[in-house]
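Structure in structure tokens, see below.
As you look at this complex, bear in mind that one protein chain is not there, while each of the others sits in place.
Order as written gives the chain letters A, B and C; numbering starts at 1 within each chain.
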Amino acid sequence: MSQPSSSPPSKRLEVVDTVVIRFAGDSGDGMQVTGSKFSTESALAGNDIATLPDYPAEIRAPAGTLAGVSGFQLHFSSKKVLTPGDAPGVLVAMNPAALRANVGDLVAGGILILDGDAFSKSNLAKAGYADHPAKTGELARWRVFEIPMTRLTTKALSDMDLPQRSMVRCRNFFALGLCSWLYQRSTEETQRWIAARFKKTPALVEANTRVLKAGWNFGDTTELFGTRYEVRPASIAPGLYTSITGNQATAWGLMAGAAKAGLQLVYGSYPITPASEILHELCAHKQFGVVTFQAEDEIAAIGAAIGASFGGAIGVTASSGPGLALKTEAIGLAVMTELPLVVVNVQRGGPSTGLPTKTEQADLLQAVYGRNGECPVAVIAASTPTDCFDAAMEAVQTAVKYMTPVILLTDGYLANGAQPWKIPNFADLAGEPASFRTQAEGFQPYLRDPDTLARPWAKPGTPGLEHRIGGIEKDYDSGNISYAPANHERMVRVRAQKVARIADSLAATEVTGSELGEAVVVGWGSTFGAIEEAVERLNAEGLAIGHVHLRWLSPLPKDLGKVLRRFRTVIVAELNLGQLVRLLRDQLTIDATAINKVEGLPFTAAQLTETIRAVTAQRRREERR
Amino acid sequence: MSQPSSSPPSKRLEVVDTVVIRFAGDSGDGMQVTGSKFSTESALAGNDIATLPDYPAEIRAPAGTLAGVSGFQLHFSSKKVLTPGDAPGVLVAMNPAALRANVGDLVAGGILILDGDAFSKSNLAKAGYADHPAKTGELARWRVFEIPMTRLTTKALSDMDLPQRSMVRCRNFFALGLCSWLYQRSTEETQRWIAARFKKTPALVEANTRVLKAGWNFGDTTELFGTRYEVRPASIAPGLYTSITGNQATAWGLMAGAAKAGLQLVYGSYPITPASEILHELCAHKQFGVVTFQAEDEIAAIGAAIGASFGGAIGVTASSGPGLALKTEAIGLAVMTELPLVVVNVQRGGPSTGLPTKTEQADLLQAVYGRNGECPVAVIAASTPTDCFDAAMEAVQTAVKYMTPVILLTDGYLANGAQPWKIPNFADLAGEPASFRTQAEGFQPYLRDPDTLARPWAKPGTPGLEHRIGGIEKDYDSGNISYAPANHERMVRVRAQKVARIADSLAATEVTGSELGEAVVVGWGSTFGAIEEAVERLNAEGLAIGHVHLRWLSPLPKDLGKVLRRFRTVIVAELNLGQLVRLLRDQLTIDATAINKVEGLPFTAAQLTETIRAVTAQRRREERR
Amino acid sequence: MSLAETPSGARDDGELGDAAKLTRKDFESDQDVRWCPGCGDYAILAQVQKLMPELAVARENTVFVSGIGCSSRFPYYMNTYGFHGIHGRAPALATGLKLARPELSVWIVTGDGDGLSIGGNHLIHLLRRNLDVNVLLFNNEIYGLTKGQYSPTSRQGLVTKSSPLGVVDPPFDVASLALGAGATFIARTVDVESRHMLEVLRRAALHKGTSFVEIVQNCPVFNDGVHEELTDRAIKNDHQLLLEHGKPLLFGEGLRKGIRLRADLSPEVVSLDEVDIGQIALHDETSPVMTQLLARLGRQGLPMPLGVLRCVAGVPRYEQAVRAQVVEARAAKGAGDFDALFRSGETWTVG
Partner (left out) sequence: MSLAETPSGARDDGELGDAAKLTRKDFESDQDVRWCPGCGDYAILAQVQKLMPELAVARENTVFVSGIGCSSRFPYYMNTYGFHGIHGRAPALATGLKLARPELSVWIVTGDGDGLSIGGNHLIHLLRRNLDVNVLLFNNEIYGLTKGQYSPTSRQGLVTKSSPLGVVDPPFDVASLALGAGATFIARTVDVESRHMLEVLRRAALHKGTSFVEIVQNCPVFNDGVHEELTDRAIKNDHQLLLEHGKPLLFGEGLRKGIRLRADLSPEVVSLDEVDIGQIALHDETSPVMTQLLARLGRQGLPMPLGVLRCVAGVPRYEQAVRAQVVEARAAKGAGDFDALFRSGETWTVG
């Protein structure tokens, strides 16, 4: 079975472009492993992929309950993949709860693979089914394959001396083997992974490998599946790839940005979902000189980051909405002291504690406006999991160049989602070294660079540059405390200008899809893939629709107004009640139609396609009137 | 001297409409007393008045230095008084530092009264004068009256057995006596006040009274002053008046609002300039059942207020910008739990610690948008010191009626400024009693009132209504934790609607000045007086300019767009870089011209008059093109 | 039940009223309990629900307030009033509630992260003020809800998601911190020792002032067995020092070992086989020095004291002192009269 092409001629082979598959089971069923291994197999098969895990909100809800269902969705294709997929075409459900929680998303006619052994009376009851749904006809819309996975698994292991529980825990590899067969994926890499993962318990290496093969062989030999599918390799830029989640990419981008600047990275943080993995990732790489500080709260975390920046390191802190709220006052201090600082905000559903494990884009106005006084900060947003790397690097570099705090917005969807990343050579990455003032002559702590308006960075330990900074208004040059009225206005304006100056070095705004015409959809952050796909579909339908995706929200690109005015209608699509749309109105006085969704879930491309189509049609009708 | 009309015929009497006088001296010189006593005398003389103290930023800077100068400005008039006055026409300076710090504001030709004895070499040096400015000609633009006040004071007390220091400390009453003579004010009330204030030390009663009279008599007998001035009574609504500062009015308004609602007031607070006096005022009135809690920080303060509201009291907290920043996360909790809460924010110069003793209006966007998630709160702003009373009452009543947090914005200028307040009868004040749910049947914690969308207030101690609330998203009716996507969107929208509903009960937007025409100036908060006066002046010049002053910033009044569109140009004047103007653009898509000032100081009516005139002229030119 | 033993929220007249008829079941809410299987929190919930009817406080007069964490989900499971707050702020919420409604029985449930990390300041100020509320701090030495980072009570060297090379921070000594903050009641118990817990909780409920109870709790998912010394039947006798006021500090099989103080006041373990019981130190709940000594014991290789480490009666309760000033003000100035207030400054008449 080492070659995926071993299928007997009795099976039909169907070539498909794109598959969206979801693995779902109890938290304890290993669905995350199954999903990510299948993703790797697909990537190795040359497909473009995107993935999205879906964890339960509770740590470990009682087994078999709806609250305990864990899922992993993979989109793989011979074409460009922009999102983890709207609705799955294939659902693997390891128990009734997983079925119930997910089957509603499965497209009509989709493939539904069940572990029939898990549909016991008690499991059915826990999921709220009175009867086995396969028998009540309620699964009639789908192609159901009910397989006694548990029994087949234990049978494959019957001659091994393993406790029953351990045997059953292998059944996720049965599902993986079966799916690998179905889509002609090689399981070699998975076998290697199993060997490495369980190397301390050879019996588990043996067991899991056997079950994996059993799943494959079941597909190959049983009459159940008449068709196998082939998803041909996508045309992907050649290179070495790895799969990376948004949070991991953020962590690496911060490290790379700091390294390029020649700076020590000091990361102050307080755990919070869905930002904690950035801390986990960074603290695992201390050999890079990264210092991580798990603080007593978010205020201490950002305080430490600011203190580190004062000391000549790049201070970074990350959190999610409630934590950003707590950091508000301290961000003001960084604005006033004009120190570089990166504040990552991995947005989640709000307000308050809200929906901690869900995604949302409702912290934009907080990031741009949520501080006392006139308190401008730069705000950048990442658009895909891998873009988190670039955006984080850019955030670090910008903070240092302009001596300003930068807020980097990502969200739960990006944070947990994974994407193939074409591994760059570190040497090829762009990035400038930071420069410190060392010259004592003529030194004034707030004398500005004429281009960037940045003040000099003079770190303790430098003789002759002893100076004192703080949060009280300061004299324009000397930085001494000043209550003078005109000076205050001057300082308020120069701080605003400094952030505005960032726009000087931004690239021209890019439009994908139509370059001008009927409508432009403006987005920011994690909605990139869904919008891009929707716009592509609409362009394919012949509609002249463009897509502008904003990377910098503060400042906005200078040419943005001009670009948007090339279109008759401006549509802003975001996962909130309308926040970017306010920025466009108040900064560009451009009115726009808002497409919003606040369900804790990302847009699907299908939803967007439909809504954009409806909005533009409506506009056309209005214009005709 | 008991009658102000005792002036000998040798003195000319000039009738004037309006006087702006500023008393300035060292912090230890008692200028606040002088100013406020002179204000009372003026009010008793029937004038309309407004006052503004100006404290030094340091608690007690070294005597005689510029940093230690303390001032008090009074505007009194026979006409309606809208502000404490743009620029003083009279300056009383008790030492060189006070002169230097203030004389630049004195109108050309204005009266300058100096204590000549204070212009010693060392005092001159401390103020940065090389020479006595009266001798260098640099005071030539003003009518200078240099009087040896210190010597005259000690002379008046020479037969008393008082230490020299104590004698000198009486000299502020010399200045007061002199000014009382100059403007024909009765000093009777002041004498009563002295008697009460110093009743434990009869010698000081005697001394201060004597010096007061000495000042009066000096004016009356010396040839120095050829003219006395008469400011006739203004036409003021009849009634009993008192003078009240903004912070005092806020405190009383909170108390009255709670009392009308039949609720206990629980005030959680952490001291901060310029909000602390609200705490000081409230804790002095415990007999009203007011509970004040000085918390360990701002978060504990608001936390306690929310806890009290959960308990069926009205929880209130107050702070200034940096403190509001810290309360951000907890405000979100109040939004989510839909509990009534009033958050007073006495704005000061920002960002960060900023200009703690100065005024500014730069926390508007923070109040409206500065929270994680879609987190709507109601925002109301007071326009004058006395309006703080009404706005605070309204804030309490609205919070209770809609079960929502309300942010009340005032600022340092209102907080410290004082105004005559026509004392109402408590019984005549409007206000509704709160209603608590007691009926167990059909109770669900989030079932809403169909009109206000408020949920029921069910307080602990009520049998059968036991329930649990929190910051996680909740089911639409039951309030139980819910992660359901559609429910979240529904809840996000209903919370926004609830705040929007407040607009249903707002009065129609009032326009002063022209009802339609060339331009309308939109303002909010403490700029009311200056804008109103500027618009009056421009109307007097024949320009068709209106003034709309917003009380509610969230929600905006429903008719606002319609009203503003009656004018060709919309101008927004505010003490920030442009915040309300953004709200108008993004909520009403009305573009507006911004007039901004960020100097830690209020607008003057003169400045505004000129700027508005320039803006409208420019617009006219543009239209002609 | 005598008056001195009445908890807040009970009827004033000392009668039990309807509350007497309550059973444990009455305190179970209709929400599914969502902790991991095997979580120590279940055992704590069971004991609290068992205690409630005994206190004879009506359900509607009982409020559970919490922050954020696995432990802080507690209020949802109690069929009383409940407030699941934000992270670390339960003491603040409870303070406002208790100031507004001193008659209620208020319980704060918090964790080592919620109460000692982000909420540390509120907690120490609560203890300082001595508000009459009960604090239950579930100490699993880990952040459970955020999936396993170390907490301020995690031991040095512990490997967690945020300390791959081991924790370097010295942990708080919880009882010591509470003592330093001025707590009038400090106790410690263990999730699986249900009888002991019930007894400790009962004393906490009856203490007038802030009762601080650290409940050693197992998180089987992220920090399993960290309290094994106290819970493993085979060894716990040698590690549990069960406190009783006025009694000698004895432990071990048959209570044959004891704690003796050296001349420099440092503790040592001695065997009753060798020394006389008279040399064993006596527990004194009112002595700060004794509490300090006990607080540091467990971490020095000596047995861990369980039970009431400190209990000082008669310290004024904060909410009573605050409200007494209202009474005082009324006595001095009469009940508040707005018309008089408005006229209390200088006034003048126009027209």
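The criterion applied here is as follows: contacts are C-beta pairs under 8 Å (C-beta built on N, C-alpha and C of every residue); 3 or more make two chains touch, one makes a residue touch a chain.
Just so it is clear, the model here is predicted, and its values are computed rather than measured.
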item: Chain not shown, its touching partners among those shown; value: A, B, C
item: Touch with the omitted chain, as defined above, among A:T136, A:T221 or A:T242; value: A:T242
item: Which residue of B:A127, B:L182, B:V231 or B:L279 touches the chain not shown here; value: B:L279
item: From A:L333, A:V379 or A:A454, residue that would touch the chain that is not displayed; value: A:L333
item: Where the missing chain touches subunit B, by residue; value: 58-63, 65, 67, 270-273, 276, 279-280, 283-284, 286, 292, 294, 296-298, 322, 352-353
item: Where the missing chain touches subunit C, by residue; value: 118-121, 124-125, 128-130, 152, 165-166, 168-173, 176-182, 264-266, 282, 284, 287-290, 292-293, 296, 315-316, 318, 321-322, 324-325, 328-329
item: Chain not shown, touching residues in subunit A; value: 40, 43-44, 46, 189, 193, 233, 236-244, 252, 255-256, 259, 264, 266, 268, 285-291, 293, 295-297, 299-313, 315, 329-330, 332-333, 337, 423-426, 459-472, 480-481
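By our rule, only the chains that are shown with their structure count from here on.
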item: Interchain centroid distance [CA atoms averaged], subunit B/subunit C, Å; value: 45
item: Chain centre separation in whole Å, for subunit B relative to subunit A (CA means); value: 47
item: Computed distance of Cα centres, subunit C from subunit A, in Å; value: 41
item: Of all residues in subunit C, the ones touching two or more other chains; value: 68, 86
item: Residue list for subunit B, restricted to those that touch at least two other chains; value: 329, 332-333, 470-472
